[in-house]
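Only one protein chain is missing; all other protein chains are in place.
So, subunit A:
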Amino acid sequence: MSEITPEIVAEHGINEEEYALVLEIMGREPNLLELGIFSVMWSEHCSYKSSKKWLKTLPTEGPQVIMGPGENAGVIDIGDGNAAIFKMESHNHPSFIEPYQGAATGVGGILRDVFTMGARPIANVNALRFGEPDHPKTRHLVSGVVAGVGGYGNCVGVPTVAGEVEFDPSYNGNILVNAMTVGLAKADRIFTAQASGVGNPVVYVGSKTGRDGIHGATMASAEFDDASDEKRPTVQVGDPFTEKLLIEACLELMQTDAIVAIQDMGAAGLTSSSFEMASSGDMGVELNLDQVPQREEGMTPYEMMLSESQERMLIILKPGKEDLARSIMEKWDLDFAVIGTLTDSKRMVLKFHGDTVGDLPIKPLAHHSPEYDRPWVSTPDSKDVLASDINEATDTTDALKTLISSANMSSRRWVWEQYDHMVMGDTIQRPGGDAGVVRVHGTNRALAVTSDCTPRYCKANPVRGGAQAVAETYRNITAVGATPLAITDNMNFGNPERPEIMGQFVGCIEGMRDACLALDYPVVSGNVSLYNETNGKGILPTPVIGGVGLLKDSTKTATVAFESEGESLVLIGSSIGHVGMSIYLDVIEGRREGNAPIVDLAAERKNGDFVRSQIEGGFVKSCHDLSDGGLAAAVADMAIASNMGAEVIKPAEVETPTTAWLFGEDQGRYLISIGDAESLLEAAEEAGVSAVVVGRTGGNDLTLPGGSTISVAELRTCNEAWMPNYMAG
C-alpha cells in the first residue's frame, strides 16, 4: 500500500505536474520525509519558481559588486578593503498571524543572512505596511510588529536607522514586514555556502531544534483565508539573546581558518541549508539525525528536517578543526554537534537510529525546481489627472496641515523611538531624515541606507512605479550627500497565478531594470513574497527597494534641517505639477486617481549628481528629497527638523497652478537651502539642471503661497500627534 496519497501530496503544496517531476527525479515513490523535503525546497518561497524568469532580467553587475544575487546576501566594495553586505527579506505571513514573533524572527533571519557571510551587522532597516487605521486588527498588528522589530534588534545591539510605515486597506488581511540588514566585512574575508572536501565534518551550532515553524516556507507560499489564524503554530519563536551570542561566536570562529563554508538555517531550516551548501559545491552529504541537538523528545526525521527553529547555523569545517570550533561555541554557551560529513555521492543521505530514512539526489532537487512562465497581462493605462483638473486649495496652509496630520504623512517618531538607533556608536544621521547614516567603524567613511516604495504608483503604472521606487532610494541617499552604490529588492505581490498580478510583477521589474541601468545602481540581493492575498484580494504591488550608498567623507553630509536664518531655498529639478495618484489628491480630494508620475531617469541622474557635488563641495546647508506631498511637505519637514520657519515664494514665471505646484509629486527633485544661491544657480545652469529660488528660511512661521501663516510649533504638533494618538485609541 502506498504511503503517499494524492491528499498528502496536495497538503504539501505540490501539484500533480510537480509530483510527476518528483517521481521522475526519485525514480521511485518518495517517502513522507522525502516528500516534505521536496515540498519546502520547491515552495515559492525557496524556489522562486514563478519569479525566476523575470528576476534574471535585472542588472546585477558593476565595478562595485563583489557578489550579486545567489548568495545569502549581496556584497559591494566600499573602499579601504571593506565590503558592505546586505539584503532585505519579508516575514509577511508569520507577522500577520503572530505580529511580535513574526516581526522579531524576520529581523533575526535577515541578520543571520548577513553575518553568515562574515559581516558584523551595523544597521537595520524595516519597511512595514499595515491595513487601514480603522480596521479592527491594525492597531494590534502595528503594536506587535513594532515591539517585535525593536525587541529583537535592540537586544542584539544593531541600530535600526531607517524604514517606512504605510497604511492602506489592501493590507488589511495581509501586512508586509520587510526587514533589511547591512553588515560590514573585510572584502577579502567573505564566507560563502559552497561546500568542498570529501570527508569534511558538517557541524550544527546555535539553538536546539524544536517543532516550531514546521512548513513555514510552505505557509509563506499560500494565500490566506479566514482560517489562517489556525496556522499560528507554524510561526517561529525568536531568541535575540542567542542570536547575539551566535553573531559573536561565528565572527570569532571566522577569525580562525577553520571554516570551509557556512550557511544559516533559515526558511526550511536544516533541509535548505544542507541542500544549498552541498548543491553549490556539487557535493553529497550524509547526515546522522540522531546527532541533531533537540529541544523536545521524540522528534521524527521529518520534524527535524523541516523545523524552522531560529538561531541555528550549519558549518562545514576543515578536517581537525572540530575542537577549536567547539571551544569557541562552548565559550558562548551555544550547542555544537558534528551531524554529518561531506561525500562525493551528490546525494543527501539521512540516517536515523541506524537506518537510512531518506536518500535524495541533490542537484535535481535544488536546481531543477519547477520554473513557471506564468501568463500575464499588462496593467491598462490609467487616465491621468491634470493640474488643471483639481480644485485650487482655498488655503494651501490648511491643506498642508491636513496632509501632514494624516495617517500616511504623519511623523513616525512613535515607531523609531522604540528602536535603539544609536547603539554601536556610529549613527551619524538618525531616523527621520532622508536616509540613515552609519559610520564605517574606525574610519571617516559612512554608509547611507534607506528603503522606499510607493505602492499606489505601482498599482496605477507598474513600470513607472518600479522605476520610482529605485529612483527614490537613489534620491534619499543622494540627499545626505552619499553616492548610491547598489540595491536589494523585496518583491511583495499577490497571487502570481492571476495574470493581472503577474503583469504587475513583470511591469515593476521592467521599471526597476530601467532605473538600475540608468543610474548604475545594480541589484545585489533580494527576496520575493507572492500570494499576499486574503480571500482572493491582492495587496497593492509593493516592490520595496533597499538602497545603500557611500559617503567617502562622513563630515560632508547634509541633513534636512536648515542651518540658519536667511538661507535661500532652491528647488532642484523641473515641476509640472503632477497630481495623479498624489497624496494630496487622495487625502484632500478623496480621489485615488490618475497615473503615476513619469520618472525621467536621465534627469534623475543629472540632478542627483549635481546635488551630490554641491553637498560634497560644502555649499549646501540642508537638503531634502521631494516625494509624497511634494514641495510643501518637504519644506514642512525641514522647518520641523530645524525648528525654524520659512517663506515659500512661487516664482512669477511659474505657470503651474499654485496647489499643483506646491503638492505635485514630480520626480527627480530636491529642496536645498544655501547661503549663496547665485553661484549655485550658475553651476546648475552649466550642468543643465533646473534650479529655481523658491523662498528663504527664517522666523518661527511657515508661509506658503495661497496660504495663511502657521507656526513651526503647530506644524510639529500636527505632524507628531497622529501616530501616538492613534495607538492610544
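By definition in this document, a contact is a pair of C-beta atoms (placed from the backbone, for glycine too) under 8 Å apart; a residue touches a chain by one contact, two chains touch by 3 or more; residues count from 1.
In the analysis below, contacts and distances are computed from a predicted model.
*Asks:* Tell me the UniProt protein name of the chain this structure doesn't show, selecting from "Sugar ABC transporter ATP-binding protein", "NADH-quinone oxidoreductase subunit F", "Phosphoribosylformylglycinamidine synthase subunit PurQ" or "Peptide/nickel transport system permease protein".
*Replies:* "Phosphoribosylformylglycinamidine synthase subunit PurQ"
*Asks:* Considering the complete complex, identify which of A:E44, A:D420, A:D452 or A:E567 is in touch with the unshown chain.
*Replies:* Considering all chains, including the one not shown, the answer is A:D420.
*Asks:* Can you work out which residue in A:K321, A:R439 or A:H578 touches the chain that's missing from view?
*Replies:* Of these options, the touching residue for the absent chain is A:R439.
*Asks:* Have a look at A:R112, A:K208, A:K244 or A:R412 and name the one touching the chain we're not showing.
*Replies:* Among A:R112, A:K208, A:K244 or A:R412, only A:K244 touches the chain that is not shown.
*Asks:* So one chain is hidden, and I want to know which residue out of A:I14, A:I37, A:L141 or A:V156 touches that hidden chain in the complete assembly.
*Replies:* A:V156
*Asks:* For the chain left out of this view, which of A:D257, A:E297 or A:D333 touches it?
*Replies:* Counting the whole complex, the residue in contact with the absent chain is A:D333.
*Asks:* Can you list where subunit A touches the absent chain?
*Replies:* Spelled out for subunit A, the touching residues are 147, 150-151, 154-157, 239-242, 244-245, 332-333, 416-428, 430, 439, 554-555.
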